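Structure first, then comments.
Note that one protein chain of the assembly has been removed; the remaining protein chains are unaltered in position.
Then we have chain A:
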Amino acid sequence: MTISFNINGQPTSLDVDGDTPLLWVVRDMLDLKGTKFGCGKAACGACTLHVDGKAIRSCSYAVKYAEGKNITTIEGLSNGDQLHPVQQAWMEEIVPQCGYCQPGFMMATAALLSEIPNPTDEDINNNIVNVCRCATYYRMRKAIHRAADIQSQNAKNQPS
């Protein structure tokens, strides 16, 4: 079937089996490799991206449901060369080790911050439930708080 959506701001149409997980469409058909496969069963979060601003585990999301929606992957999180506050914070805290899980965590965090701009530790515990085998959780927590700070700083500096 033909499916159309916007991905990272690009209108896109594809001929694809509608039951194909969005993850494989993004990775193999659109060649955006930043979204990762970890488990294929919605159990690890490596494949997290945004559909209409919400964090979705794309390995378990059939592409047919993306019809007409706005998809953002890690490649579209930054604004050109201007990194997203979450990415800035990740750089400043030097979070990644192997790095494989990190796009999923950053996408989950960006979605969290758009709903809860200043999350408490409790909010982070309840919402950031991806798996990182290198266990970079200690720096991630610091980076999430830092990203919240950067974001609120940016908001203040923005003329409204």
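Criterion: a contact is a pair of C-beta atoms (placed from the backbone, for glycine too) under 8 Å apart; a residue touches a chain by one contact, two chains touch by 3 or more; residues count from 1.
In this text, contacts and distances are computed from a predicted model.
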| item | value |
| --- | --- |
| Undepicted complex member, UniProt protein name, chosen from "Xanthine dehydrogenase", "Cytochrome c oxidase subunit 1", "D-methionine transport system ATP-binding protein" or "ABC transporter permease subunit" | "Xanthine dehydrogenase" |
| Option touching the unshown chain, where A:I3, A:L30 or A:I128 are the choices | A:I128 |
| Interface with the undisplayed chain - residues on chain A | 17, 20-21, 24, 28, 31, 33-41, 43-44, 46, 73-75, 78, 83, 87, 90-91, 94, 96-103, 106, 121, 124-126, 128-141 |
